[in-house]
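With one protein chain withheld, the remaining protein chains of the complex are depicted in position.
Chain nomenclature is as follows: A, B and C, assigned in order of appearance, with residue numbering initiated at 1 for each chain independently.
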Amino acid sequence: MHALLANLTAPLQAADEAFDPIPTPEIEWFTIVPLLVLVGAALGLMTLTAITRRPLFGGFYPLATSVAAIGAAVCTWPIWDRIQDPERGPFTALAGAIGVDGFSVFMTVVICSSVVVAALLADGYLKREGLDGPELYVLLLLSASGGVVMAAANDLIVLFLGLEILSLAVYTLAAMHLRRVTSQEAGIKYFVLGSFASAFLLYGIALTYGATGSTNLVEILSYLTQVALFDNGLLLAGMAMLLVGLLFKVAAAPFHAWTPDVYQGAPSPVVAYMASGVKAAGFAGLIRVLYLGFQTYRVDWQPVIYAVAILTLLVGALMAVVQTDVKRMLAYSSINHAGFVLVAVQAATERGVQASMFYLASYTFLVGGSFAIITIVGRTGDDRHSLDDYRGLAKARPALALVFALLLFSQAGVPFTSGFFAKFYAIAAAVDAGSYPLAAVAMLTAVIAAFLYLRITVSMFLGDVDDADIPERRTLPVPVGAAIALVICVVVTLGVGIFPHVLTGPAGDATAVLVGF
Amino acid sequence: METFVFFVAAAICLAGALGVVLSKNPVHSALSLVGTLFGVAVLFVAQNANFLAAVQVIIYAGAIVVLFLFVIMLLGVDRAENLSVDPLVGQRAAAIVAGVAIFALPVAALATTGWDATGAIANLGSVSDSAVPDVEGIGRVLFTRYIFALEITSILLAIAVVGAVMLAKKSPKAADMIVDLPARPTSTDADAASADATSEEGTA
Amino acid sequence: MLLAAGVEPSWYLVLASALFAIGATGLLVRRNPLVMFMCVELMLNAVTLTFVTFSRMLDDIGGQAVVVFVLVVAAAEVVVGLGIIVAIMRRRPDATADDLALLKG
Partner (left out) sequence: MELLDLVWLIPALPLAGFLLLVLGGRLLGEPGAGWLATAMMAGSFGATVAVFVGLLDRPEEERVFGQTLFEWMPIGGWDIDFGFYVDPLSVAMCLFITGVGTLIHLYSVGYMHGDVNFSKFFLYLNLFAFSMLMLVLGDNLLLTFLGWEGVGACSYFLISFWFTDPEKASAGKKAFVTNRIGDWGFMVAIFACLAALGSISYDEILSGAGSLSGTTATLIAACLFVGAIGKSAQFPLYVWLPDAMAGPTPVSALIHAATMVTSGVYLLTRVNPIIAEADTWIQPTIAWVGAGTALFAATIAVSQKDIKKVLAYSTVSQLGYMFLAVGVGAYVPAVFHMITHAFFKALLFLGSGSVIHGMHEEQDMTRMGGLRKYMPITAATFIVGWLAIAGVPPFSGFFSKDEILLYAWAENPALWVVGLVTALLTAFYMSRQVFLVFFGDERFTVDADHDAHTEVAAADEGDADTALDTEGAEAEALEHPDTAGAPQHDDVHVLHAAPHESPWTMTLPLVALAGLAIVGGAIQLPFTSDLHFLADWLHPVLGDNEAHIDVATGTKVGLAVVAVLAGLTGIAIAYAIYLRRMRDPIEPAILEEGWRYDRAITSFMGGPGRAGFEAASNFDRTVVDGAVNGVGALVRRSGGGLRGLQSGFVRNYALGIAGGAVLLLAYFLAQVTL
């Protein structure tokens, strides 16, 4: 028996000896604990559901999801601690695949926060719409893991995979409300355009690979600093294609057209995640590629981001003003916000990164809270989003209207809210970099966009209230999860608005150590 | 010899690609796609990427296209599409201009470098070294430099599974569908917007 | 004449660029979501061809390894994409991309 076995395995052993064993790289496990927590929680949730067939208790899924996301955020602490240790500092891990630096940690936390908010919102939403099930949470966690990968990606292929992980889950989530025609439409539009854009991104990676011989951002950087590639069309074309894919993800004009349609059609809690987590991950990728890989080619990409920022700001603000659907308004306003982040990004300075990090972090809570309200007001069917549906909200649900007004004013950049400092830093970064016209345009669009937020607020607080309608509105149910999410968002918005250093501090610490910067 | 192979395979690729775009019937498009995939596989072989050629045929032609055909048959959507006219005015012309530009600009980019790649040579290992088969070379790279990328592809596949399950969960009946947008008037939206604007001003 | 000249690696790149452009144009002109999606596959194939060609030009195996990831992504995209398309077209088999235009403005 043994002999037989030995005979059977002998050729295999011979084959083993014929090749050198592959020297697998050392895996610094602690650097990917947040990722593992997110993925593990997703898979655990899925497995548990397969066994138990129903949640352990009401609200189990959102609770588990939030705990996992918070856990992932907490698990960044040892990494942060080590990075901030001046003797060790930032480093690359997993054979150079990921950059472990303050920036990645900061963005990881931002993305995890957006997951918490979205999961809390989803609870009431799914029950209301009769879509109960763990899938949304599983996909949310998996998608966030893609975002975390993007935030740390040190290699274009890893970035691409992260982007696909992030996006594929969100495509599905956008289409998940199968009873709504618009949700289906949102899903397919997002999917077709998303895969179109990622094909460009991939082509860009290929051309960059051809020009530099590597897909690793640090290697690209060192190659570009050693070998001056003047007038290298391949590299420039690769950069252009990469920008197409990344600017699509952050919804910058002229790659923005999907945003309003998808935001309007997709389920509201998912939109909350799209506008915060997905956008933050997209910007993380963009900043990594531009600031790390192509930092020596700053003069080439800076004008492009400059122009795109202007276009994005204007399109977002102008289009938002003429909408009558609140969800769509906020979709356009999110384009305007993306423009502000681009204003910071184009500065190509450390301060620019700090400003964009601050912006993304505060915007995550602003938009999360705003979409919490939209989820609530949307009511069963998720389709009551016109301005008229907000008329007289202040009378029916004063607290809700007040919170929404606060979040909207913050988005408008009114002082004492996080939105003000977000805009302030973004513009200050641009001014610092000498981009005065851009700063002026950014401020101008902030003024234009103020009309929009005011319009919603006015219709909430004024509105010729149809009294017959109020009793119905008074019964607008505010699920526990959404209420918690709102409280979190309001606290952060006001807290950061009054004490901005709670966020500027970490943002400052984080960028000082962006690898290669 | 390679020249001959290149031209034949390139012709197959282009014909297939044009077939995908120009076939009225989606089934024909899918079959043309197989042609392109096959042509690309041949080009892989011509460039010593034997492993990838095999994978290309197995995964792409064997799995992906079959999935396409399966869906077409399942849904019975093999209805011919009228390609003689595009309902979106100007779309086709603009698409062709864009297509030409997307072809020409990378080629122009290539021309600036003297039709050559400018990257670092043999960064992760040689292809031409006959002592190391490409399977081994790829395997080594996948398990060293790209180990993290390789691992996270599992997340991608998990998403594909969960997503497919969720989308296939249950098909709502027509009566349950929520068409939440009122049919819009076909008149120009700008007019409607300005009318709305004036009414807004009126209340102001 | 061309045959005599021997094949230049850059020809592969030009071919890949052509495939990419055809795919992109196809997505812009076709209305059937399935065919549009096939066009995306064409584009991805153009990219894999580019990678393999650069891998040869640079004598670097890394370019080939990347193709494996592209294949995986393509497969996953197909699953999700077809899932969405099936979900929609099961109820509306005749729907074209142009019919899905409720959301606009």
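In the analysis below, contacts are C-beta pairs under 8 Å (C-beta built on N, C-alpha and C of every residue); 3 or more make two chains touch, one makes a residue touch a chain.
What you see is a predicted model, and the numbers here were worked out from it, not measured in a lab.
> Given the contact rule set out at the top, which of the displayed chains would the hidden chain touch in the full complex?
Checking the complete complex, the chain left out touches A, B, C.
> Looking at A:67, A:454 or A:476, which residue reaches the missing chain?
In the full complex, the listed residue that touches the missing chain is A:454.
> Among A:60, A:160, A:200 or A:263, which residue is in contact with the omitted chain in the full complex?
Answer from the full complex: A:200 touches the omitted chain.
> Using the document's definition of touch, tell me which of A:189, A:288, A:337 or A:385 contacts the absent chain.
Going through A:189, A:288, A:337 or A:385 one by one, A:189 is the residue touching the chain not shown.
> Of A:78, A:381 or A:415, which residue touches the hidden chain?
Here the residue in touch with the unshown chain is A:415.
> Which of these, A:34, A:146, A:162 or A:260, touches the one chain of the complex that we don't see?
A:260
> When the complex is taken as a whole, what residues of subunit B touch the one chain not shown?
88, 91, 94-95, 98-99, 101-102, 105-106, 108-109, 112, 188-190, 193-194, 197, 201, 203-204
> Even though one chain is hidden, which residues of subunit C still touch it in the full complex?
24, 27-29, 31, 97-98, 100-105
> Pick out the residues on subunit A that sit against the missing chain.
188-189, 192-193, 196-197, 200, 231-233, 236-237, 239-241, 243-244, 247-248, 254-255, 257-258, 260-261, 300, 303-304, 315, 317-322, 350-351, 354, 394, 409, 414-416, 420-421, 424-425, 427-428, 431-432, 434, 436, 439-440, 443-444, 446-448, 450-451, 454, 458, 461-462, 464, 500-501, 504-505, 507-508
The rule is short, and it goes like this: only the chains that are shown with their structure count from here on.
> Just curious, how far off is subunit C from subunit A if you go by their C-alpha centres, in Å?
That gives a centre separation of 26 Å.
> So how far apart, in whole Å, are subunit B and subunit C when each is placed at the average of its C-alpha atoms?
It comes to 3 Å between the two C-alpha centres.
> Where in subunit A do residues touch two or more of the other chains?
Answer for subunit A, listing residues that touch two or more other chains: 157, 161, 164, 168, 171-172, 175, 178, 181-182, 203, 207, 209-210, 213-214.
> Which positions in subunit C touch two or more other chains at once?
Residues 13, 20, 23-24, 37, 54, 57-58, 60, 62, 66, 69, 73, 76, 80, 83-85, 87, 102-105 of subunit C touch two or more partner chains.
> For subunit C, which residues count as touching subunit B in their complex?
2-15, 17-26, 28-32, 34-35, 37-39, 41-42, 45, 48-49, 52-62, 64-69, 71-76, 78-80, 82-87, 89-91, 93-94, 96, 98, 102-105
> Could you pull out which subunit B residues touch subunit A in their complex?
So the residues of subunit B in touch with subunit A come to 105-106, 108-113, 117-121, 123, 136, 139-140, 143-149, 152-153, 155-156, 158-160, 162-163, 165-167, 169-172, 176-181, 193, 196-197, 200.
> Mind listing the subunit C positions that touch subunit A in their complex?
13, 20, 23-24, 27, 33, 36-37, 40, 43-44, 46-47, 50-51, 54, 57-58, 60, 62-63, 66, 69-70, 73, 76-77, 80-81, 83-85, 87-88, 97, 100-105
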